[in-house]
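The chains shown are only part of the set, and none of them has been moved.
The first chain written gets the first letter, and so on, giving A, B, C and D; residue counts start at 1 in each chain.
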Amino acid sequence: MPYVKIEVTREGVTRKQKQELIKGVTDLITTVLNKDPHLTHVVIQEVNLDDWGYAGEQTSVLREQGITADRH
Amino acid sequence: MPYVKIEVTREGVTRKQKQELIKGVTDLITTVLNKDPHLTHVVIQEVNLDDWGYAGEQTSVLREQGITADRH
Amino acid sequence: MPYVKIEVTREGVTRKQKQELIKGVTDLITTVLNKDPHLTHVVIQEVNLDDWGYAGEQTSVLREQGITADRH
Amino acid sequence: MPYVKIEVTREGVTRKQKQELIKGVTDLITTVLNKDPHLTHVVIQEVNLDDWGYAGEQTSVLREQGITADRH
């Protein structure tokens, strides 16, 4: 009976990326925990940049300063 | 001091249905746990169909295939 | 596809009370939203009195002062 | 590694107020727990008045009755 919530900043996540996250997380749980995927629910919640704070700053401010969350 | 979060797919839940959920959950907690309803908060969160995954699939895809969550 | 989280202070909630909450919430959602109960998950999370704050005070302190959350 | 979620009713919270909440919570955790702020994330979630229930009533109904959540 797993339930997974994925919270990410709202920065153009596509429908296809969401599908990959849902499929990937469900497969991972099925493999690692041997769970029936029909009991696994995954919810993605996108959060506006003004609403996500990191190190005391709004992400929207960080982005204006050119600071991204991209992998280097 | 109860707090309740209800997450449902966004599929036309009406204002009246939300009121019934809020009233029903609060009454249930008042009855079962003998809690003062003024200390009970209920939050409903609707989730877009692209953002809710079940069995590894987006709910939006399941709906396109004619698969609903309706009671039979 | 509903998921419900019920957070309550840890103050002797019995197994039977939990069952009544789970049954009651699931029945409510089935009735109000016409959802298949096999897609409804309910999670109860008990919170220690030191960890739940109300009006700026720990619930454990409120209880020591004789202030309960009981219905009057 | 702290993560903080702040849920409030959607009633005109400004960008500046959000920044004050994010800055204030992060500073508080840094001071009280001595945590590196680069490991602290704060997420604000605004909830529509129809979706927040208090004492069994939708907040939107309470507001129509002139009942606010303002400090007196």
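Assume a contact is a pair of C-beta atoms (placed from the backbone, for glycine too) under 8 Å apart; a residue touches a chain by one contact, two chains touch by 3 or more.
What you see is a predicted model, and the numbers here were worked out from it, not measured in a lab.
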Assembly size in copies, with 4 chains present
6
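The rule is simple: only the chains that are shown with their structure count from here on.
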Among the chain pairs A-C, A-B or B-C, which one reproduces the interface of A-D, with more than half of its contact pairs identical by residue number?
A-B
Chain A to chain C: how many Å between their CA centres?
27
For chain D, give me the residues that contact two or more of the other chains.
none
Show me the residue ranges of chain C that touch chain B in the complex, using the header's touch definition.
1-9, 13, 17, 20-21, 24-25, 28-30, 32-37, 39, 52, 54, 59, 69-72
Spell out the part of chain B that touches chain D in their complex, as residue ranges.
15, 18-19, 21-23, 25-27, 37-38, 40-46
Which of the residues in chain A come into contact with chain D in the complex?
7, 47, 50-58, 60-61
